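As you look at this complex, bear in mind that one protein chain is not there, while each of the others sits in place.
A, B and C are the chain letters, set down in written order, and residue numbers restart from 1 in every chain.
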Amino acid sequence: METVIDRKVHAMKKLINRVEDIVPEALQGLGAAHPDVVKIDLPNSNVLRAGGPKAGKVALVSGGGSGHEPLHGGFVGLGMLDAACAGAIFTSPVPDQMEAATRAVDGGAGVLHIVKNYTGDVLNFQLAAELVAGEIEVATVVTNDDVAVQDSLYTAGRRGVGGTVLLEKIAGAHAEAGGSLADVTATAVKVNANARSMGLALTSGIVPAAGTPNFDLGDDEVEVGIGIHGEPGRRREKLAPVSDLAEWLVGPIVDDLALKRGDSVLAFVNGMGGTPLIELYVAYNSVATILSGKGISIGRSLVGSYITSLEMAGFSVTLLRLDDDLVRWWDAPVHTAALRWAV
Amino acid sequence: METVIDRKVHAMKKLINRVEDIVPEALQGLGAAHPDVVKIDLPNSNVLRAGGPKAGKVALVSGGGSGHEPLHGGFVGLGMLDAACAGAIFTSPVPDQMEAATRAVDGGAGVLHIVKNYTGDVLNFQLAAELVAGEIEVATVVTNDDVAVQDSLYTAGRRGVGGTVLLEKIAGAHAEAGGSLADVTATAVKVNANARSMGLALTSGIVPAAGTPNFDLGDDEVEVGIGIHGEPGRRREKLAPVSDLAEWLVGPIVDDLALKRGDSVLAFVNGMGGTPLIELYVAYNSVATILSGKGISIGRSLVGSYITSLEMAGFSVTLLRLDDDLVRWWDAPVHTAALRWAV
Amino acid sequence: MRRAIEAWLRLAAGRIHEHAPELSALDAAIGDGDHGTNLDRGFGAIVATLDEGTIPTTDSDLDDAVVTLRTAGKRLISTVGGAAGPLYGTAFLRASAALAAAGDAAPGAKFVAALDAAVGGISGLGKATAGEKTMLDALIPALDAARSALAAGAESGAVLGAAADAAAAGAAATIPLLATKGRASYLGERSIGHQDPGATSAALLLRALADAAGPDPAG
Partner (left out) sequence: MRRAIEAWLRLAAGRIHEHAPELSALDAAIGDGDHGTNLDRGFGAIVATLDEGTIPTTDSDLDDAVVTLRTAGKRLISTVGGAAGPLYGTAFLRASAALAAAGDAAPGAKFVAALDAAVGGISGLGKATAGEKTMLDALIPALDAARSALAAGAESGAVLGAAADAAAAGAAATIPLLATKGRASYLGERSIGHQDPGATSAALLLRALADAAGPDPAG
């Protein structure tokens, strides 16, 4: 028998037609499945809230590369986003579409741009804000909750990951309730300040245009500290029981947030796209056990694949320190393709 | 360079602790994440509706092997199931736990057993019904919506697949509204009679106890007509654009249901566990295009991974012929871990 | 007789455990790959119950044997799941009842009566007949062979041996069959060319019975 190299390159097998049609077809599919919730601006590759713009309501616009579904288009609707700009897969959208989205949803009360901290996203949203300057009041919040990245002079800063989902829900609720642009922005900033995340991958996703995995992992390896764009992580470890994996993620988050006994958190266990729900619940069980061991109570939770990286297998943990206000906004009605309650 | 054999065996990489703890830990995770919706009977491996039993309400009990999450435990709650029995992975639960579930949820109005048509599930539920005979009135509906299997003397009959999800929602709504056991059973039978499904796989899932994929597919192959237990399908084809794949699934369903121009359906595009949402929306777009070409209108839709087969990549299509009653029950409030609206 | 049945159950549990990967592999080819794990769980539960020593004994060895077999059947129903759990469990329950009814017949005749009842239980519940590529394709030939041996005046050891041999041959003969019952039937023509896992486990159980009763239980 011959020795075969351990690293197997997974073939690209996807439910797609032409590679260049993935994003527009996915948007059309979203629009066809949820005509009561969203309308699709196909030329601009934007998802808009059905029935918008809402006069007098602060509008929330987010966006980013595609491949993270349901983020962001699946979060457009009552109590969350007013528009989401979809870029090419893993590529920030461009200023033109952000400008179009901003103009489409402006209800006269200003627009909040929710931007995940990646150089591309930040720069494109920055150019977009310049394009409407003087016409529409735009505030920007940049999410940077990923503790896997050192926030130092030597990096582009922490990435925006799972905390973005929570922020969009919570700030969206505040906006729906009539908060001013300053208030909604303050709530968004507060969520970002109190949320931290970290993720790991069991397998790499495959960018369709490339056709091969972004990184190759051995059969017994995990990539710890990955982002959502198939970037390699900070370190590689041997595969371990999920109770260990959960420790690797929860520990740094708890430290960074300086969570202490008696604190209450929203615990969000997120699948990376290729991980089935049964595993996410097993992972959530480990996370809950770890937190309870630290005397941290879980006030609210979210388990599912909400910010993904194509078909990557793996999970991320996000913890958000809760207070009464945040709980109230979290519980408020939301009606989007991916999150819905109380309505 | 050497020629490497095309069929790659994917390694088992899962977010788990010990193999034998997967099901109980996933149940505990579900319970911890949704304490307002479910309570877990761990010794019996059952998921029960929180706050049950409901006096005077017909109770719905389903169950089956694990590995199909969120089916069935994720569908326990207001407007859907009262209990779900979780078997070992891909293995029918046993009569004892079905008996315990039936006794736990009985509210005096009778219990409907919803059984997917697999020999094991049918036989175990049959023995369970015998165990409570004379004490609790039990009706049974067996779902068999999979058109990939010939319903003939030469098979165990069609399998119960995606239609089961729709049936649990719709019959659950009728029960929540106070329908009698006979009425709710009739509604369930009607859903089963008007629903058909078919699925295909791009990759095989891996049963944890086995550790290797149940079937190996070449990098360019799809398995058409698969069930949800990793059984090989009816035939193997070359990978094709999803618009073709969707044709292979929608065509036989439309024929079998004898759908015609002007009919209205609920279109359910389901992910098999390892397929990300972006692909499901692309697939849904193809399904919607095909149906619109046939003059069949989509009255309601559901897109997501609701009845899965571990980490299998692939999708299934279920079509349910709608009438006003079914639409009304579909739209009625539901509050479960996996489906929630209007509440 | 209770001791013989207990010895068989323990030996059978060992054989099932040993062959579990093989049984699951056979099941993976035409089913869902869990047959070995499922039976291993069930026979493990039987052994655990035997180890607990909680099965009541009386001064009737036959009654004790009947109760032991019935307890084993109940454990299988309660722990195996899938198709094989109810089928094997029911088979054990029926065999236990047949044993009780057989009173003080000779051992060989008791075995034939029990196996006959087991086959009847399986085919009644599973609505299957010979040739459908199921466990019955090991058990029915075994029953026929045992009956012939008994009629030919063989003593009990030879009757069990004939049953075990016929079961093994029957299991092997499922390879060319088209499955028309159980999960393998979904495959249609593609089920041809694989040995049925249930028939294989049935042959293992009967081989263990012959070995447990025979001169060389390790054989």
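As a convention for this text, contacts are C-beta pairs under 8 Å (C-beta built on N, C-alpha and C of every residue); 3 or more make two chains touch, one makes a residue touch a chain.
Predicted model only: the values in this text are computed from it and were never measured.
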In the complete complex, the chain left out here touches which of the visible ones?
A
Would you mind spotting which of A:42, A:133 or A:210 touches the chain that isn't drawn?
A:210
From A:232, A:251 or A:333, residue that would touch the chain that is not displayed:
A:232
Just name the one of A:58, A:84, A:132 or A:149 that touches the chain not displayed here.
A:149
Only one of A:91, A:275 or A:301 touches the unshown chain, namely A:91
Could I get the residues of chain A that touch the absent chain, sorted low to high?
65, 87-96, 118-120, 123-124, 126-127, 148-150, 153-156, 159, 207, 209-210, 214-215, 227, 229-232, 234
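The rule is simple: only the chains that are shown with their structure count from here on.
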Pairwise touch network: line, ring, star, complete, or other
line
Label of the chain whose CA centroid is most distant from the centroid of chain C:
A
Chain B to chain C, mean C-alpha position gap in Å, rounds to 32
